[in-house]
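Heads up, the thing below is written out as structure tokens.
Note that one protein chain of the assembly has been removed; the remaining protein chains are unaltered in position.
To keep things simple, chains are lettered A and B as they appear, and every chain counts its residues starting from 1.
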Amino acid sequence: MPAGFNSLLPALVLIVLFFVVPVLALLLRSVTEPEPGLQNYATLLGDGTYARVFFNTFLVAAVVTAVTVVVAFPVAWMLAIMPSALASIIFGVIILSMWTNLLTRTYAWMVLLQRTGVINRALLAIGIIDQPLPLINNLTGVTIGMVYIMLPFMILPLVGTLRAIDPMTLRAAALCGASPIQAFRRILLPLSLPGLAAGGLMVFVMSLGYFVTPALLGGTSNMMLAEMIAQMIQSLLNWGLGSAAAFILLVVIMALYALQLRLVGARRMTGGI
Amino acid sequence: MLLDYDRMGWLKIALLGFTALVAAFLLLPVVFIVLLSFGSSRWLAFPPPGWTLKWYRDLFADPSWLEAALTSARIATMTAILAVMIGLLASFALVRGQFRGREILRGLLLTPMVLPVVVFAIAIYAFFLRLGLGGTSIGFVIAHTVLALPFAIIPIATALEGFDKSIEDAAIVCGASPFEARLRITLPSIRIGIFSAAIFSFLASWDEVVVAIFMASPSLQTLPVKIWGSLRSDLSPVIAAASSLLVGLTLALMVVTALLQRKVKT
Partner (left out) sequence: MIQPFLSIRKLHKAFGAFTAVHDVTLEIPRGEFLTFLGPSGSGKSTTLYAIAGFQDPSSGDVQLEGKSLLAIPSHKRSIGMVFQRYTLFPHLTVAENIAFPLRVRRRPDAEVKKKVADMLTLVRLESFAARLPGALSGGQQQRVALARALAYDPPILLMDEPLSALDKKLREEIQAEIRRIHRETGVTILYVTHDQEEALHLSDRIALFRDGRIEQTGTGEDLYLRPATDFVAGFIGNSNFLTAEHLETANGAATIRLADGSVVSGVSVNRTFDKGQKTRLMIRPEAFGMERKPASAELAVEIVDVAFYGERRRIVARTATGQEIDIRPTSAAMRSQDLTPCSRQVFFDPAAAFLFSA
């Protein structure tokens, strides 16, 4: 096991041969099929149907990110300061949810969100609604399912950020005269911002390219990008258009990561898991 | 004093209540699916009219489920072994190596984790079609190893960074060869990292859906592909039974991990 460059070779060969080359080949197909040129990109960016898909994708990713951030923050806050016995129970629940098979969780939501599912029946029984809500096969269902999947990815790193804040700093703020609301707005929130931004961007990027949940909980009329790409390849066998769409997704996501790297530094993003 | 748990008053009550709700939200599908798998309603009515083991009997009566599970286990095991071995070597280079472009290469090796799987899935699908690896176990293992590699490298590299290299040097001064020193001193010290890497890479393959959907052939189906296919046709309670078994497996894995970590601490 030499400590130099050599021991990196197996990994490099694997990644270059079975990751970089296939992705580049895909890129090549997007400008060569059905004939050389940029017509695939022109089609994707010029057609209203596709624009709708791009819009849906960004909309869902943005809503999922916003909801996830707002829901995750109080939970991470409590996890950072609660007694460790209680915290380990909550952590256990989070890990269980995170490690449970993705399809299993999505299947559960498919059943829960059905027209005759538990949630609609419960809401009807309480009397909040008198018609079953359309919770599935639309963007509402996708959003609920995605928030569910993304929450652990937001909560866990945020706990680290919050634990790194010295409680004394908040005591100092209180003695300085800051009311709890002022201390939250001027001290706790700004100090949590790096964690919120990093987690938020990660959730946003993951949501942009997510395939499984939108495919199962979404509807045919409101498709998201990843699902559209899969469909173009699998059902329509339109490799040129599919690869071009994949490449657009790839460029957007790489640009967002580059932005994050500039903001927080490479080490903190990849070294923290 | 927003970070003093004992002095937050009503705010703590409110936030704890919210946390409990979120925990319930996270737990809901997992518990629900297990309850559902014992329910007697073919139409997944809840609460079910009665309790039954019928769906589990159906599940075990259908050899294709067991076959898919075995296929998944085989591919995930090979993926975990490969990813840990390649990841271990790569981690040594990334943590200890002195060469130009180390950070860039580190980024490259971790890229499969951040790239949308669907992009990789169609790319590797097209590539393997040309190589004749489509629908083969080898193809599955290679594709999954690419996806699992970041999950192997991160815990091992983190453990290695936390390991004091001078201990290894001390072993060499004591007369051990560099290889022997790594084998007998360094590897045991970072075993938690290696163990996490094995679990994460196993799960990365075991739960992988997207690549599998493209790569699967009628003769080679992983468990997620089998579930995916059933989900698209109907929401049969048999899926709930299969899913409950997967939840049980997850729980067992969590318990083993927790026990191992406790054992290391004491």
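One rule holds for everything that comes next: a contact is a pair of C-beta atoms (placed from the backbone, for glycine too) under 8 Å apart; a residue touches a chain by one contact, two chains touch by 3 or more.
Not measured: the values here are computed from a predicted model.
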Specify the residue from the set A:A85, A:I128 or A:L175 that touches the hidden chain. A:L175
Given the contact definition stated above, which residue among A:I187, A:L217, A:I233 or A:L249 touches the chain not shown here? A:I187
Spell out the interface residues on chain B facing the chain that's missing from view. 1, 4, 7
Across the whole complex, the chain not displayed is touched by chain A residues 166, 168-169, 171-180, 182-183, 186-187, 190-191, 193
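Going forward, only the chains that are shown with their structure count from here on.
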Computed distance of Cα centres, chain B from chain A, in Å: 17
Would you mind writing out the residues of chain B in touch with chain A in their complex? 1-5, 11-12, 15-16, 18-19, 22-23, 25-30, 32-33, 36, 43-46, 85-87, 89-90, 92-94, 96-99, 103, 105-112, 114-127, 142-143, 145-146, 149, 153-155, 157-158, 161, 178-179, 182, 203, 206-207, 209-210, 213-214, 224, 227-228, 231, 235, 239-240, 243, 246-247, 250-251, 253-254
Considering the complex alone, what residue numbers of chain A touch chain B? 1, 3-8, 10-12, 14-15, 18-23, 25-26, 29, 71, 74-75, 77-83, 90, 92-97, 99-112, 114, 116-118, 121, 148, 151-152, 162, 165, 167, 169-171, 174, 180, 183-184, 187-188, 205, 208-212, 216, 226, 229-230, 233-234, 239, 242-243, 246-247, 249-250, 253, 257, 266, 270-271, 273
